[in-house]
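As you look at this complex, bear in mind that one protein chain is not there, while each of the others sits in place.
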Amino acid sequence: MRYSGFKVIKEALTGHRGWGPAWRDAAPQSSYDYVIIGGGGHGLATAYYLAKEFKQARIAVLEKGWIGGGNVGRNTTIIRSNYLLDGNEPFYEFSLKLWEGLEQDLNYNAMVSQRGILNLIHTDAQRDAFTRRGNAMMLNGADAELMTTAQIVARYPFLNVNDARFPIKGGLAQHRGGTVRHDAVAWGYARAADQRGVDIIQNCEVTGFRIENGTCLGVETSRGFIGAKKVGACVAGSSSRLMSHAGMRLPIESHVLQAFVSEGLKPVLPGVITFGAGHFYCSQSDKGGLVFGGDIDGYNSYAQRGNLPVVEDVCEGGMAIFPMIGRARLLRMWGGIMDMSMDGSPIIDRTHIGGLYFNGGWCYGGFKATPASGFVYAHLLATDTPHPTATAYRFDRFAKGLMIDEKGMGNQPNLH
Amino acid sequence: MTQVNRLAGGLIDRSRTISFRFDDKWMKGHPGDTLASALLANGVRLMGRSFKYHRPRGPLSAGSEEPNAIVELRDGARREPNTRATTAELFDGLTAQSQNRWPSLAFDALAINDRLSNFFAAGFYYKTFMWPAAFWEKLYEPIIRRAAGLGSLSLQADPDSYDKGYLHCDLLIIGAGPAGLAAALTAGESGLNVILADEDSLPGGRLNIETYGLGQQSGADWAAEATERLAALPNVRLMTRTTVLGAFDHGIYGALERVSDHLPVPPEGKPRQILWRIYSRRAILAAGATERPIVFENNDRPGIMLAGSLRAYANRWAATPAPEIAVFTNNDDGHRTAQDLRAKGVTVAAVIDTRAQAPKGNGYEVIAGGTVTNTSGRLGLSRIEVTDARGSRRTIRCGALGVSGGWNPNVSLTCHQRGRPTWNADIHAFVPGGTLPEGMVVAGAANGLFSTHAALTSGADIAARIATELGHSATRPDLPQAEDTPLAITPFWHVKGAKRAWVDQQNDVTAKDVKLAHQENFVSVEHLKRYTTLGMATDQGKTSNTAGLAIMAEVAGKSIPEVGTTMFRPPYTPTAIGAFAGRARGKDFRPTRKTPSHFWAEEQGAVFVEVGMWLRAQWFPRPGETHWRQSVDREVLQTRASVGICDVTTLGKIDVQGADAAAFLNKIYCNAFAKLPVGRTRYGLMLREDGIAMDDGTAARLAEDHFVVTTTTANAVTVYRHMEFVRQCLCPDMDVQLISTTEAWAQFSVAGPNARKLLQKVVDPKFDISNEGFPFMACGEITVCGGLRARLFRISFSGELAYEIAVPTRYGDAMIRRLMEAGREFDVVAYGTEALGVMRIEKGHAAGNELNGTTTALNLGMGKMVSTNKDSIGAVLSRREGLNAPDALRLVGLRPVDRSKPVPAGAHLMTKGSPVDAAHDQGYVTSACYSPNLGHSIALAFLKSGDTRMGEILRLVSPLTGFDHEVEVVSAHFVDPEGERLRA
Amino acid sequence: MHDLIAISPLGATRPRIDNHGPVTLTEVTDRALASVAARLGHEAQATALVTALIGAPAPGPARMAGDTLTAFWMGPDQWMLDAPIDSHEDLAERITAEAKGSASVTDQTGAWCRFDLTGDGLADVLERLTNANTRAFAGGEAQRAAVEHMGCFLLCHSPRHISVIGPRSSAGSLHHALLTAIRSAH
């Protein structure tokens, strides 16, 4: 069922009786050509693009709980492609372009809002680093602008520039960055994939792989064995747990990242803003909540909740640049499991086991990657070759010394 | 306006009358009132508008669960949006504005949304606003955003301050109702260190609301007496106006104390609020229960509220929304409301009880087996339509309707970790379940024990048990006789009908929306919440979640526990962001570190720059200098011509001692240290274990078993931590001891051809610092100025003949003055970090911009330093092929072909004639400056195969800043490439 | 003797004193500090050295001891020695001489600033600054603690006299934090 202006009006006038399920609750079949493990944004996008772009069929997405229940349902909704390194920037720019056409493609309004993202600069060295980054973005075909403090203050008149511990010396803006209604991304991909025949199977947990002679034949699940020609793992924070069933150790640690939302407020923040001298970034949702976050808590965790020190650290950062949010109230805090990789960049690659593929290591940045991650993973699954924008995301880059380390923090995941 | 709906009695202070303003009306109330109770007493029911449909709303509750009566409290910079009128304590002069309405609360233009509600069903925006594609951002979204949100921020800096604090206790008791008070008396009198926290200003919980007695006393009197007993115990800290907002790991709770919110402004020097981090060994959750409504058509009009709240307003605050009320209930508690209000002289028009076997009325009509099927009244309830057991309808006139669908234990804090509530079929509610936070036990109504007797005894029993477990002999107080009525409830959630019936009142989620979600397969409870926004408003669904689940259960053909529950997350009630930040804002966001010469530099009019937490002098302007470059150029030229002095205290300094000190340095540095003679200093490059350069500095050997190691300013802390890791975890049996001495010494660089001459005037004559006696890279312990002990290092960052001299920090101020005085004859200059940077770029020294966490020794041109004769951290992984590619980046110098052009940092390099894009990127500029010695701009850069490209002309591009011109690759050593000056 | 004049961490020639309510806040500038860390295998000798220096058993974890010379525990087999500066400006050198190779000694005098809180209600102040359980302090405690992002030591001489030792470079920020908390609590 396509959503259209006509349909919307008709349903409004007839009591909404005609809307059907956004996606079917499929029962698992005994085998598929492709089994995607993980009904998050990336997994659903992968299934969608496999069907749409690579004309594949007999595709299932297995989700242990409810779709969209992982990080796509608990992030701070930011999209951007302001990366420095050539291993990353083309991929994220590809993703941003897919975001720009997403709603028409999916026939689903995920409220992609290109309100712009701004990273504040506080030191000369930071300006040098951001200049290099902005240039790298532009050389990769993305947009970037170095803004002056005066330009920033014009946009954010309540920014603390007079009493700042760390002065604001400008900022690097990407005006095409912005926010997206995160849950709707999962639902939009689910609906569009379902319409192309993908089976979305909720409450189906993968408990093992059936591997014979170095080839993966399918997955053991809480709902029985499901055979597959190709199995694509796509489970973000649960990557190590899942792949341990295939005997693999990963260059990944799972960490908790907290995020926060305030009560609904009349609009004040025009775009996404990131404090470069503390740990704070913030945007305002279409419902009026200030959506903000900062650093990961820093210790391995699968608990989906964090602790007070980081809450306080983030709010300190917020008050440092926006002392007018002091009387806004924090409404809710939550945590997601981040698959923090050893260089801060993801892995999209074949494994040493035939027919078994891996997509993970997204750190705290997987949401913005959702469309491209799905697209390039589908490319890899369908063609067995990496997509041109994702050639660097290999397992063996650590052995070869070809790390993609945006922050230069080395092999310590909690610093990325 | 008079207080038309003020009743007799109550716990308000009628001896004083205070004034307050709501929108443009001034009214009167009494101390003890909340804003909501005072408004009700003044005949005001309409207090707000709902989020989506802008429906007129009044208070639903009398507490922190309130979804509707939320206002902007106070004026100006203290304006506080979304404040619950039901918990805002009245003070003289209070002002409040209604919100989410225009132009006025009574006439709101966006109430048009209510007429268009057919279009605005759950999830409507996901299906629409897509045509044409470009209209979303230009048209639809701006309209949606303009309508978004509820209250407004002032956009001014919060003028109040917040404290953060830390408390320790054996037992934290959350909630000072009957269970909490009984627990506190028991634990306190048993000798435990107890914190009793309650969000209310008055301890007692529902004891202050109900009319039944405790023993011979009223509930309120018993609570007051118990409070007095607790106040007399030094081991009990009673914290009112304190909301325990979250249960964190290992018995740590967050709590917000509202110190000054009941006052017009906080007293001088005092905080508005305090965020407490409470470390508890045990906790008792005695947070009580929240009443839940029944869902029926048009159940959201001002005047329709929870029955228990109606009773609370009458009994505690002596206020009623209207002189004539009705009650709609599925349990006996609703009848208590009717009785209490009748006793207060309020007319009870009827009690509509969904149960066929309802109790008889006591002076009012009971409609057994009846339901409320509709209501009317545009800005406040005027009539309800009742359908009786036989299906016949009638209209009853009333200005308020108390609704009771039963009570939900306040399980929120039990869910903050892994706890998932379980369904209790006796009380038809979720009770704490699963794994509770470590150390937490739940008492009283929060655990589903709804009678006062059960609350008191469960609180005392649990506290006694905890006291025993913690090694105290439990002393149980005598508890009074209290009501022990069994809960009589027959679940009834939802009066079916064709019109809209509100489930989540603030977010305007109706029963139809829940059904639509189910129809579209948003069946999982999380999908239900996210698709409809049920439970996502400022009240987080405290009064709405259960009804939403019940309706979903009904349409899905499941039981309520099968539908499940969403997660309760902290904070328990919304909490000011300022409180989480505490004093860390403005200039106090982080501490400021000042160098030993700071006060002197201030006197010189230095311009300071933030370097991490440090403030360092960036340059020292002289009269007549109008541009920073003039100052910096002068500092550089004068230093290179004669002598300059710079405070370099901020560099990290670590004392390394022990028999294995040299072996230890061999381990942490990639180059060799074992054979460094005593009295000599060596440059050291430290790698991370992944083979990337971590930091650089010098190590001075003061004795066989004693080194002083320096780090960069930025990495002082991380390098120390890394060294301790190597010492304790990798080399636990090395005899080596580490301690930071960064701040113990004030250290100054004295650089330039006259540096020695200057120092000779200060260093005591018995120390030979001639070129022969103290050659390049020498170090030693000396005395200065007639006997002050000092350290001298002949090291140079500038490329000049240079020393670093260190004296005990407290003499740093005197030392810089003495050095400047001694240097006057050489026209000595003080230089700041900017000149320091210029000179190190001129000399080709790597610094933070080059040691950026991705570069190797090879990239830095120091590949040969990585010793292959010994093991050092990072050596093995530095040998990976990708880090040793033939076209690896190399540090080079650049100068502009057109000498008038800059070579800006952050620019990228392209081979001449190649396309300008990322695929053809050859490298990037790391550090750049204008060299006053060379008279043009210079830069350091990383360039692919740079070591073999000397003399090549490259294209420098910086599309971001608009540069595109040619540069020449040169040696990074722009000044004195042979190092003759260093050794002079 | 040299002729250089020392300044206080707050940048003056005299220590700063503030009074508010029941609390007096005093900048203390007349103490010399030296860290003493046992050499590997010489832990017993180093402990005996500290014991001999302070005339009391070398303090264990989170404790301080001594009289004219005092020591507080910094880490395993590591102490900070504290003495009057007028008589012990060369504290580190003296201890090094006495250690005879059993300990690594480092002068720490200049690395720290010290503010003493005296009077009543000190726990009311300190509970707004640190997570240390200062209300339980009885005397003799020596605890490292973060105060408004500054790494400090709290030394409890008695519940009416507690020293806060912090990084000297941050003396201004530490003094401001202490004074703000005193005014807030009292």
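Labels for the chains are A, B and C, by order of writing; each one numbers its residues from 1.
Operating definition for what follows: contacts are C-beta pairs under 8 Å (C-beta built on N, C-alpha and C of every residue); 3 or more make two chains touch, one makes a residue touch a chain.
Here is the rule we use: contacts and distances are computed from a predicted model.
Student: Of the options "NAD(P)H dehydrogenase subunit CD", "Sarcosine oxidase delta subunit", "Heterodisulfide reductase subunit B" or "Na+/H+ antiporter subunit C", which is the UniProt protein name for the chain that has been left out of view?
Tutor: Of the names offered in "NAD(P)H dehydrogenase subunit CD", "Sarcosine oxidase delta subunit", "Heterodisulfide reductase subunit B" or "Na+/H+ antiporter subunit C", the absent chain's UniProt record gives "Sarcosine oxidase delta subunit".
Student: Where the complex has a chain not shown, which of A:W19, A:Y92 or A:F398 is the residue touching it?
Tutor: Once the missing chain is taken into account, the touching residue is A:F398.
Student: Just one of C:A65, C:A111, C:V125 or C:A145 touches the chain that is missing; which is it?
Tutor: Answering carefully, the residue with contact to the hidden chain is C:A145.
Student: Would you mind spotting which of B:G251, B:G402 or B:G780 touches the chain that isn't drawn?
Tutor: The missing chain is touched by B:G251.
Student: Among B:L877, B:A941 or B:L960, choose the residue that contacts the chain missing from this document, as touch is defined above.
Tutor: The single option touching the absent chain is B:L877.
Student: Could you list which residues of chain C touch the chain missing from the display?
Tutor: Spelled out for chain C, the touching residues are 61-62, 73-76, 78, 131, 144-146, 151.
Student: Considering the whole complex rather than only what is displayed, give the residues of chain A touching the chain that is not shown.
Tutor: Residues touching the hidden chain, for chain A, are 238, 240-241, 244, 249-254, 298-303, 307, 309, 342, 398-399, 411-414.
Student: Need a quick check: the contact residues on chain B for the chain that isn't drawn.
Tutor: 248-252, 277, 279, 417-418, 435, 438, 660, 663, 689-690, 717, 721, 724-725, 728-734, 871, 875-877, 879-880
In this text, only the chains that are shown with their structure count from here on.
Student: Measuring between Cα centroids, what's the chain most distant from chain B?
Tutor: C
Student: What is the distance, in whole Å, between the centres of chain B and chain C, each centre taken as the mean of its C-alpha atoms?
Tutor: 32
Student: What's the distance between the Cα centroids of chain A and chain C, rounded to whole Å?
Tutor: One centre to the other, that is 49 Å.
Student: Taking the mean of the CA coordinates per chain, how far is chain A from chain B in Å?
Tutor: 22
Student: Which chain B residues touch at least two other chains?
Tutor: Touching at least two other chains: 164, 277, 584, 588, 590, 592.
Student: Which parts of chain A, given as residue numbers and ranges, touch two or more other chains?
Tutor: Counting only residues that touch two or more other chains, chain A contributes none.
Student: Taking the complex as given, what residues does chain C use to touch chain B?
Tutor: Chain C residues touching chain B: 1-9, 11, 29, 35, 37-41, 78, 104, 106-112, 127-133, 135-136, 148-150, 167-174, 176-177, 180-181, 183-184.
Student: Can you list the chain B residues touching chain C in their complex?
Tutor: 161, 163-168, 269-271, 274, 277, 279, 583-584, 588, 590-595, 598-599, 613-614, 649, 655, 657-660, 705-706, 733-737, 739-746, 783-788, 807-811, 813-815, 818
Student: Which chain A residues qualify as touching chain B in the complex?
Tutor: 3-5, 7-9, 12-13, 15-16, 19-25, 65-66, 68-69, 73, 86, 89-90, 103-104, 107-114, 122-125, 127-136, 138-141, 144-146, 157-158, 160, 163-167, 181, 183-184, 187-188, 202, 262-268, 278, 285-288, 303, 305, 307-308, 311-312, 314-316, 318-320, 323-334, 397, 399-403, 405, 407-411
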